[in-house]
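One structure, pasted below without further comment.
A protein chain is absent from this complex, but the other protein chains hold their places.
We just call them A and B in the order they show up, numbering each chain from 1.
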Amino acid sequence: MSLVLVALALPLLAAVLALCWRRQAARLVWLAALLNLPLLAVALWQVVTSGSQPLLLSSTETELLHWQLTPLTALLMLLVASIHFLVASYSLSQWRFAGLSLYFWPLAALVQSLFFVLLLSADLLFWYLSMELLGLVAVALVLLAGKKAWQAALRYLLLSLAGSLSFLLGVALLYSQYGSFALSELTLGIAASSADPRLALWLMTLGLMLKAALWPLHWWLPAAHLVAPAAVSALHAGLIIKAPLFLLWMLWSQLATPAIAEVGSVWFLLTGSLALLAGGWSALRAPLPKLMIAHSTVAQLGYGLLALGLMLSLAEPSLEQAFWLFIMAHGLAKAAAFLAIGEMQLRLGGKRLTTFRGASQTMPLAMFALAVAGGSLIGLPPSGGFLAKWQLLVPLWQQSQYWPVLLVILLGTLLSAGYVFRLVVLAFYRARPRPAGFKAPVLPQWLALMPALLVWGLALFSLPLLHWLGG
Amino acid sequence: MDWNSWLPLWVVLSSLLPGLLIFTLAEDRYVLRTSLNMGGVLLKLGLVGWMWQGVKAGQDYYFELPFLPGAPLVLHGDALSMQFVLLSSVLWCVTTLYAIGYLEGSPLRSRFFGYFNLCVSATVGLALSGNLVSFVLFYELLTLATFPLVVHRGTAAALKAGRRYLAYTLTGGTVLLFGAALLHSLIGSPVFMPGGYLQPLLAEHSGVLTLAFVLLIAGLGVKAALLPLHGWLPEAMVAPAPVSALLHAVAVVKAGAFGIVRVVYDVFGVEVMQQLDLGWLLVVLASSTILYGSWRALQQQDLKRRLAYSTVSQVSYVTLGVAMLGPVAAIGGLVHLVHQGVMKITLFFCAGNFAETLGIHKIQELNGVGRRMPLSSTAFTLGAAGMIGLPATAGMLSKWYLATGALEAGYPWVLLVLLGSSAMNAMYFLPLLYRIWFLPAAPWPQERVLSNRFETHWMLLLPPVLTAALVLLMGLLAGTDISPLSWSKLIVEREFSYD
Partner (left out) sequence: MTEWTLWLWPGASYALPQGPMVFWFGFTLLLWCCAALYSMQTIQSRKRLYWISFVLAMLGNLQLLLAQDVLGFYLGFALMSLSAYGLVIHRGDKTARQAGRLYLQLAILGELLLFAGLLLRVDAAEGALLIANLQSIELTPLTLTLLLLGLGLKAGFFPLHIWLPLAHPAAPVPASAVLSGAMIKAGLLGLWQFLPAQDPLLVSWLPGLALLALGSALFGALIALLHQSSKVVLAYSSVSQMGYMLLALVLYWASPLELQTAATWLLVGYCCHHALLKSALFLAAGSVNHYRLSTWHGALLLWPLLSLVALPLSSGAMVKYGLKQGVSESSLPALPLLDALLAFGALCTALLALHWLRLAKAQWQLPGPSLPGTASLAWGILVLASLSMPGWFAALRPQWLASLSFSAVLAALWPVALALLLHWGWQRSGWQLAAAWQQPRSPALGWSLWLKAGYQSRSRALPVLRLPAWRQSERWLNRRLATESLLPGVCALLLSLLLLLWLLSG
């Protein structure tokens, strides 16, 4: 258990050190990320072998901290650390060339720590705090791009604050009704009391949906991704927006009474479907590759909403697995996609789709990374995305009344195939080859490829994974 | 683990590993790349030969890897899969030789041969897949591996064809995945077995089973180019000749047809198909595809495009034979799986030779080629004769079994379809042969001297000559043990003698 706390503290320490010792900031943060990996792996192994561990930091009667380490949180922490490490490695390999600000490193380290706090705590107040801070860090990261990012960052900041506020309102309401922040106590309280938690729940939902850029509250996301540096986009799409999604799932799965869950199910199914279709279509028609991937994020989160909505009405364990698998696969795939796109835009110079013409010759590895990550987004076997989709499909087929959802998934898959291959096909264009001397460095490309390979590796590792996710 | 259970995996890996290695090679490593290619080819041939021998003797090759809950990744060598494995490894062998000659001196060869090897690995994996989930997996991988080959030339036309190809095949793949998930949700994904495994569900879920069948066939029909889903195939002929050859003869089109065979015999099984009354649907679909493809082929001016429409028509023979649900028709369909592959690959090799050596793309430009390139022209003639179904060629046997099977299975009107298709085949192939052999030569569009001794580069010449010889031998020596006909009979014997 202490391992986890060490893992939590390490990035924090690295962030502080990086602020003091700026010349070595990059290496420090990278080293912390590297060290975290074995720590978290061991922690995962421990928790898998010996079961969930409560994490009580206070010995007083009124427990301040309701932290808990379950196999799921351990796994998610490992995922966060891996994505963080991969993005950090990529950034380390070429941050000078890319002109990435030095402040990226402490901020990135903070993201990791805050995320760990959020995952470990089962407590509304901590959730609010860590999420609020995470939002601020995210805005700061977007701001790293300089002046051109101000407008997008400002909007992000305002909306993020609005979302947090809405969430806070819900938290306060709940506390006033049930007198606790702890999720477990709230669950009991809601079951026992006659007070109506609906308003609080929906307020929190609204706030979280705004922060997670869930359809229809997503419109700030593409603009923010468009201006942010590649590494930031990767962190943002891969990690940061997953935090509110995690909370959304925890809230609804724990707090919703059957009556509320019924309404919630309809709402999430509806928004999820619309997210898949509208986001997919926007991505298909986006004029810039980064915009495309950003819209794809909006669309892919729709799968999460679908899984949530279905879980609320079906309560199948495989839907839960599907949800977490979506989160993991999407995080890795998006990280790879953004890194690859950033690398190619950097080397080939240009932001438009046409930049990618002939990329399979000039930068084959980066292009391959993008294609492989895209394959997981589409859900091609044997990728993590496929695994998640499979877990979603199989219970769906058993419930014939959900055929519209099946249709939506089919269309969503086709749309995602459409936008991914829109990029990939361009890469095979041969009419305008680069000048003969052009040579892109290989290492950053390999590093961009890593998350993509990992997401395909998930499929090979599927059985234990599904087991830990509560099979 | 004993050696036998690893053999299927090695058969897949024997081209996968060289393929991955080739990706990393620089363009100018000609010798190393060629030796990797040919080494993989020969190794695979050896392994497949051994496995073929074993399967014939009744040996069971079974490899399993955990993949999805309740649906492991299974590689299983049974008689049916060996038919396809043998076809693809033999034809891959000649196509590799052809491709090495064809691409000599052109850019991006490492990328090409890398994907080329991946493509064959996916095909072989697909052939060996032991359950529906593994099949879907390799089916999608095949799509992905072939796409870079289709767009290899990188021209605007190639990219357009590539987009179209993807639009069709990915949609098909998704639909297939949905169908597989539906069946998996009902009964799991057991290993393919003769007679199918859906019998227990028949009483309760007949409607759902019909839906699953429609989904699976729609998904497979894209690659098998069944009627409304064939649009990608004629476009994809912009690819380099070896790719067209491989696409049309082995990899993609056949994967679809083979999948239909699997679904009909080993998932649903003849009895379930009969009780659900699904066979006639497929028969009608295949028949209309046969006639439509031949009809469209007649109207084409471009040589490769005509061949492509001919593929649309010919591949549906396989579906037709399988869909009629009788043993004799099944022999016809299964043997045509091989026969069509060998015949069509010959034709595409020859078309590639004409295009490479003389710059011939249009049918009007073929005049008098027979005297300039006699060996290629002879090979082309044999391939075309096979397609028409003239006696002594392999095509005739397929047609004979299909037709007798149709009568036996109670579809006498299919005879008319076969005759009509043969007549149209004759109508679109014989004028070509007429131009090749009997008309005086006009100046060639773009002649290149590829060899001083032969009519073209020997690597381009040898493959079509070999496959053309095969067309004849498979027809004449059909009674030998190693002929596709005997093997198809063995398959049918095993598929129809369950309980």
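Here, a contact is a pair of C-beta atoms (placed from the backbone, for glycine too) under 8 Å apart; a residue touches a chain by one contact, two chains touch by 3 or more.
Given the structure is predicted, the values throughout are model-derived calculations rather than measurements.
Undergrad: Touch as defined at the start, partner being the missing chain; which of B:T143, B:S244, B:Q300 or B:T319 qualifies?
TA: B:Q300
Undergrad: Given that one chain is not shown, which residue among A:N36, A:T70 or A:S282 touches it?
TA: From the options A:N36, A:T70 or A:S282, the contact with the absent chain belongs to A:S282.
Undergrad: Of B:P228, B:G359, B:P391 or B:P445, which sits in contact with the chain we cannot see?
TA: With B:P228, B:G359, B:P391 or B:P445 as choices, the missing chain is touched by B:P391.
Undergrad: Among B:L20, B:L276, B:I363 or B:A469, exactly one should touch the missing chain; which is it?
TA: Candidates B:L20, B:L276, B:I363 or B:A469; residue touching the omitted chain: B:I363.
Undergrad: Hey, which chain B residues sit against the chain that's not shown?
TA: Contact residues on chain B toward the absent chain are 298-301, 328, 363, 390-392, 396-397, 399-400, 403-404, 407-408, 415, 419, 422-424, 426-428, 430-431, 437-438, 475-480, 485.
Rule of thumb we're sticking to: only the chains that are shown with their structure count from here on.
Undergrad: Once bound in the complex, which stretches of chain B touch chain A?
TA: Where chain B meets chain A, its residues are 66-69, 73, 108, 111, 136-137, 140-141, 144, 147-148, 151-156, 158-159, 162-163, 166-167, 170-171, 173-175, 177-178, 181-182, 184-186, 208.
Undergrad: Please output the residues of chain A touching chain B within their complex, sorted ascending.
TA: Interface residues on the chain A side: 318, 358, 360-361, 364, 375, 378-382, 387, 389-390, 393-398, 400, 406, 410, 413-414, 417-418, 421, 424-426, 428-431, 459-460, 462-463, 466, 471.
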